[in-house]
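Complex shown without one protein chain; remaining protein chains in place.
What follows is chain A.
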């Protein structure tokens, strides 16, 4: 048997093993699911030798089921239920949870990027480009590998924190989710095994059929990762919108009901997109860090390119993220109007203003980066004098988007204003205006991307003049439509107004897809005005990438806090009450400081991870190639 055939066989066996690992938890779970999760049948009472079955009604699905678990514990403020240090236990848990989530998101997102980039490398006909894509994917997975062990460590810390500080709650939750938690643990084993084979098999499976096997492994890896996340989401979904239990919190034997709660699906979608955007941001920040500390032009070129790809991927997932968030909030309102109002109009409304501010920063940073990136293209100067108009559009959209409905003010200011609502700015504080604001911001970002894509090119198609005019008109009418619908939203019923977001979003997405497509057709075979000089970009652009990543991190911490604190004084909403001394909502200031502390810790620790990544890097010989017009100068392939 030749060595190639043997390698092939081994690769297929490895892929088979991965799929086996993926299926293993499901196989293991079948007996547990068949026996209703194996939970003790608390509802079966023996009276005189006759078993009497007690039934309960599902709080969400309204179906009847056999009581199969104990009721939710009624905790008291005591050392037994809430053992503590001389410190707020909730804050310790918050910290452990947030750090685990940061790393977890990162290590789940990066393999998806790797899959996409590796695929691009495999299908690209240009061999030099294929090699660069492959190298980039490898660089990505290498970063995530170190972070992976940290994720596991932080997961362990999180479980210990739960067990030691919230034993009653954790016992209840693990009693209900016992089979899910076992499957989760097995999935984690499967994820680890797959990841290591994927990473260490990179060089062995780099060509031909073996490369496709390797690529298939990344698909398996991502399927496992996604299932892992879905399972973890079921726990938080249950805490927010419990199902599968009766009013006393007794498990009714249907594990699918417990997993598939009202908010599970929107949470899943929102988290996938969020993780991807976050992962893109972190990798872009890594590239920026390496760019700023680079010693050679080749290194700068490589990390400039890496930062651009990571940013583009992150932003690609950032654009649909607000719409996924919209769906989540819609489901929250449908589940409990009270919860929705607490979030969007009540106690936590100001945190949403901060969130809007962060979303705005993300888009502003992206636009700024793209404008800076025009600077590395010869021939893109023609667009630069129009940037100020884009700044104006972005700023107007942003100002409307962040204007609070409930204004922070002194009683004297309140009196001077003559009422709680400002007659001018109050109009910006409601949803209709905000939908307009964010859509203007996103459309402007699309416009910046279009400019970037055609920066150093001049279309040579015969209808280029018509195409340009058409594109200009398309954008003009898109803005007009978005703004007019935002104004019209004030004059119609709320449920119709909510529906107006659909044509607004459709307008924005039309700009995105249609203008990108048209631009690509127009730029096919376009005249190159000059090359893209990778590495010749301002340092400010790299700080914009770092800003982008920091804003992602901060926003993720903020939204996690909002989602968690909307339960107010419940461990499990309306089922298990939080009777610890910390069952109150933190002030906005404290929450903001805590989020900042979490962000700071994450970035310090991930800098350590980056440093480790760089420490183990081998310097490959760098071939300085002449830049091909219209294409990047070959970046260094060292890692």
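Just so we're on the same page, a residue touches a chain if its C-beta (ideal position, glycine included) is under 8 Å from a C-beta of that chain, and two chains touch if they have at least 3 such contacts; residues count from 1.
The definition used in the following text is that contacts and distances are computed from a predicted model.
Chain not shown in the complex: UniProt lists it as "Cytochrome c domain-containing protein", one of "Cytochrome c domain-containing protein", "ABC-2 family transporter protein", "Protein-methionine-sulfoxide reductase catalytic subunit MsrP" or "Autoinducer 2 import system permease protein LsrC".
The residue touching the chain not shown here, chosen from A:409, A:469 or A:600, is A:409.
The omitted chain makes contact with just one of the residues A:55, A:204, A:465 or A:540: A:540. Residue in contact with the omitted chain (choice from A:11, A:222, A:261 or A:342): A:342.
Shown as candidates are A:320, A:375, A:467 or A:530; the residue that touches the absent chain is A:375. Although one chain is not drawn, its touching partners on chain A can still be listed: residues 333-334, 336-339, 341-342, 345-347, 349-350, 357, 360, 364, 367-368, 371-372, 374-375, 381, 384, 387-389, 391-392, 394-396, 398-400, 402-430, 432-433, 483, 487, 490-495, 498-499, 538, 540, 588.
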